[in-house]
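Working notes, beginning with the structure itself.
With one protein chain withheld, the remaining protein chains of the complex are depicted in position.
Take a look at chain A:
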Amino acid sequence: MTLAVDGTEHTVDVDTRTTLLDALRERLGVTSVKKGCDHGQCGACTVLLDGRRHLTCLSLAVAHDGAEVTTASGLGEDDELHPVQQAFLDHDGYQCGYCTPGQVCSAVGALDELKEGHPSHVTEELEGEAEPTEEELRERMSGNLCRCGAYAGILAAVRQAAGEQEVAS
């Protein structure tokens, strides 16, 4: 099967039982995607798969032949950090950093969903536009746990990135 990971094409033989997460980490050596729970409960393994945030531990690799995967290390351009990455640095959005690549990918995906007009569980008016309020961002980031409890910094970082996106658009 082939996978494009952070702009590099890979061709790899995988056992049908291999998850996308294990294919990335163990077969391709892409360690910017993390294994936390391996059961879809923590978000550490989040990447952007064909542009959308996705848990790689809950996917079989063979089911994603030809997919385009972006991990946290593929986000920025050249030496420039992605605005979400910069925001995590600015606000200390981490402590040990283990959940961070997943948090960052999830935040990028969540902000895209917000821009596309996707509602969330806390959106008051289903037919209106959701705003990147603190409540919205908390809800939209709820699939990413942080064992260090760096949530205050994570939330501040995602708010900053959301604000920049609004200004830019």
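What we mean here is this: a residue touches a chain if its C-beta (ideal position, glycine included) is under 8 Å from a C-beta of that chain, and two chains touch if they have at least 3 such contacts; residues count from 1.
Assume contacts and distances are computed from a predicted model.
Q: Given the options "D-amino-acid oxidase", "Fumarate reductase subunit FrdD", "NADH-quinone oxidoreductase subunit F" or "FAD-binding molybdopterin dehydrogenase", which would UniProt use as the protein name of the unshown chain?
A: "FAD-binding molybdopterin dehydrogenase"
Q: Tell me which residue among A:Leu55, A:Val69, A:Val84 or A:Val104 touches the hidden chain in the full complex.
A: The single option touching the absent chain is A:Leu55.
Q: Per the definition of touch given earlier, which of A:Gly36, A:Gly74, A:Pro101 or A:Gly143 contacts the omitted chain?
A: A:Gly143
Q: Tell me which residue among A:Val33, A:Ala110 or A:Ala157 touches the hidden chain in the full complex.
A: A:Ala110
Q: Touching the hidden chain in the full complex, which residues of chain A are there? Just list them.
A: Looking at chain A, the ones touching the missing chain are residues 16-17, 19, 38-40, 43, 46, 52-55, 57-60, 62-63, 106, 109-110, 113, 116-121, 123, 126-127, 138-144.
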